[in-house]
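The structure under discussion appears below in the form of structure tokens.
Excluded from the complex is one protein chain; the other protein chains are retained at their positions.
First chain written, first letter: the chains are A, B and C, and each begins at residue 1.
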Amino acid sequence: MSKVMDAKVLAVYPVAPETYYMELAAPDIARLAVPGQFVHVRCSDAQEPLLRRPLSIHMVSRPQGVLALLFRVVGKGTALLAQRQPGDSVNLMGPLGRGFTLPLPGSKVAVAAGGIGAAPLVFLVQELANLKCQVTVYVGARDKKNLLCDGQFAQLDAEVVIATDDGSLGFKGTVPELMRRHLDWRRTAMCYVCGPRAMMQEVSAMLSEADVPGEVSLEEKMGCGVGACLSCAVQIQHHGEISTKRVCADGPVFPSWQVVWE
Amino acid sequence: MSKVMDAKVLAVYPVAPETYYMELAAPDIARLAVPGQFVHVRCSDAQEPLLRRPLSIHMVSRPQGVLALLFRVVGKGTALLAQRQPGDSVNLMGPLGRGFTLPLPGSKVAVAAGGIGAAPLVFLVQELANLKCQVTVYVGARDKKNLLCDGQFAQLDAEVVIATDDGSLGFKGTVPELMRRHLDWRRTAMCYVCGPRAMMQEVSAMLSEADVPGEVSLEEKMGCGVGACLSCAVQIQHHGEISTKRVCADGPVFPSWQVVWE
Amino acid sequence: MKPNLEVNIGGILMKNPVTTSSGTFGFGQEYSPYVDINKLGAIVVKGTTLEPRPGNATPRMVETPAGILNSIGLQNPGVDYLIDHYAQYFAGLKTRVIVNIAGNTVDDYARLAAKLDGVPGVAGLEVNISCPNVKKGGMAFGSDPAAAAEVTKAVKNATGLPVIVKLSPNVTDITVIARAVADAGADALSLINTLLGMAIDVRRRKPMLGNIMGGLSGPAVKPVAVRAVWQVYQTVKLPIIGMGGIVTAQDALEFILAGASAVAVGTANFINATATLEVLAGIEQYLIEEQITDINELVGAAHR
Partner (left out) sequence: MKPNLEVNIGGILMKNPVTTSSGTFGFGQEYSPYVDINKLGAIVVKGTTLEPRPGNATPRMVETPAGILNSIGLQNPGVDYLIDHYAQYFAGLKTRVIVNIAGNTVDDYARLAAKLDGVPGVAGLEVNISCPNVKKGGMAFGSDPAAAAEVTKAVKNATGLPVIVKLSPNVTDITVIARAVADAGADALSLINTLLGMAIDVRRRKPMLGNIMGGLSGPAVKPVAVRAVWQVYQTVKLPIIGMGGIVTAQDALEFILAGASAVAVGTANFINATATLEVLAGIEQYLIEEQITDINELVGAAHR
């Protein structure tokens, strides 16, 4: 069950331009979380910014009761969060949302990470490794400097294939372009995607074409984070009927073929 | 001329319950200020609290370019200010307002300080000492623990007479009661008063009775601090006519007999 | 001694004056991992319409200084679904459940009221004639005294449940609407709904919200809400549920002193899931400190 708690910052440091890694003591979350879930973070004790900020669960260490976040500073909230020091506490709600559906043990799966979208996928690949899946991770970024988590994926025994927009590392181009060339769809049981909306849309289209099931992790402006306010609406098509779902409570992970993209 | 500046905190520490002394590097203010003036302090870089807070100039050291404040934590703004650390900077506007009228050198003067009202009077007594005045300071507080600046006044060669509400030090009673018993009005050229409103009113009445000129330093909720918004209104009677004056720009120091108290 | 906290909102006995504001607390369930909702005086659930509604385009929420703009647009599963899927749950709660209703026509309101009449677990209706986020109905009813009275009458005629009418602050004189609604038979008033506002994305040069305009709530609106309660308390004798920017017990007490018999916590739930219970505890502590034995003595005390 999700909880509200004050979690102590254990470590926080930059890992890429404007990108921070933060470790928090949050045993309850570490114990309960599944990959794809998120925490709703109060970035300031004052009323500015007013709302919490959703951040994916990047990794957990259950034995140590540690929760790790990976976030990009894009505005007020994330900037304030990045200023926290070890020993400070951060108010969290979580774990929240519906995570990824795990495949059958030993399956061959593809994972597509675009930019900061890599954040929740490390926890996922950790679990996939536990399930002895054969994992290929397609990691994309603007350039080499902004590439995230490629090392972590490799350490988890995944095959890592890299794309950068400027070609400063790996394939020169986008993750969908790279996947189109590299991926053997016939042997792929499942594909997990997190990244910019356009990238998720493109990969989803490819998956539908190839008839491979996939899951995407969506973002929407959030209020409550618990399903009460209906801010985080997304259109989901199921058996031909479109209904409005909540990213926070019905997602953030949705079947790739069900998302109404525009 | 008054300025806006970022001043570095040089020192900050508690001197009595909920009462802080703060030293700032503010050479322009140290150079320009006269006793009774104040600075308008931004207590937070965020919008909470929104407005600046007026604080009296407690002391200055011109050679060292240092400004000292003495303030009581009563709400959000002062609480945030008390949290500043040496090296932090504080945004100030000042010096602002009209200060005390200094007496002829060598005069015998009385000074009445109630509670945190002592803050601006140290700077005043410093100047009075420079003018070789014969100064008696009546210092009052709730109790011994809350007594402020008595030592500083003594070091400036003033005669210090103490009153506490509970009698834990000096006279048991209020400053006005003490003054009524102790003060020899005939030989007093001028009396300066700063403290709670009721105390200033009572001393003013005594001064009028005794026909001794006095000055009081008033407080009112402030917006701009520079005379533009007309928040800080006070009724001043002059030659039988009542007019509305601004504490920030026409005061905070006003002739005791001109203030319309209720 | 424990002070009395019970208040009577037009026939709804609340064991304490703290409730939730419609649309900010779902159906209660969403917050039950965090708050024992049975400890609240009541909960007010999401705005319910006759038919299910999908709501407005996203983004539906944007932050503003000390506030938020929302343009949810009354997304809800419809009254029949509510009755079928939630009534039983409501009936099992140890708090009062107030259903917020909204329609496009006077008849919609009457039909909603009739459908909810006698549904187990429903303690009263809050009639939303003040939603700024829907094209038809909503605020239009709340800004015209005749229309507001008509809706009120129609609802009163269709149900035996206590009827609370929720007013909009987006009017020239809220007391005129309050009086019209009181004369039409309302049992209580809720105020305020959100203020009509908007925000613009300076980089995209487009409105931030999918629906362009939205409703402003949160601490920013508190002074407007307290003023509305103050004015309405002077005008009509009905009990008032005060809301708009309540975060702390101090905020809630401002509303009570201005004339509210109960208070609803809205936006603050998003930031602090236990805000309602903290507000309640703070009110109780204040009563004890100030040696007031009955919360009702405090209602409107700033007028005296």
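The rule we apply is simple: contacts are C-beta pairs under 8 Å (C-beta built on N, C-alpha and C of every residue); 3 or more make two chains touch, one makes a residue touch a chain.
Just so we're clear, the structure is a prediction, and the values are computed from it rather than from any experiment.
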Selected residue (touches chain absent from view) among B:27, B:196, B:223 or B:255: B:223
Of C:114, C:213 or C:281, the one touching the omitted chain in the full complex: C:213
Among B:129, B:169 or B:249, the residue in touch with the chain that has been omitted: B:249
Contact footprint on chain C, counting only the chain that is left out: 64-67, 69, 143, 170-173, 195-200, 202, 205-207, 212-214, 216, 218-224, 226-227, 230, 245, 250, 253-254, 257-258, 286, 298, 301-302
Chain not shown, touching residues in chain B: 1-4, 42, 47-52, 93, 220-234, 243-244, 249
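Note that in this section only the chains that are shown with their structure count from here on.
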Gap in Å, rounded to a whole number, between the CA centres of chain B and chain A: 57
Interchain centroid distance [CA atoms averaged], chain B/chain C, Å: 48
Chain B, residues touching no fewer than two other chains: 47-48
Chain C, residues touching no fewer than two other chains: 65-66
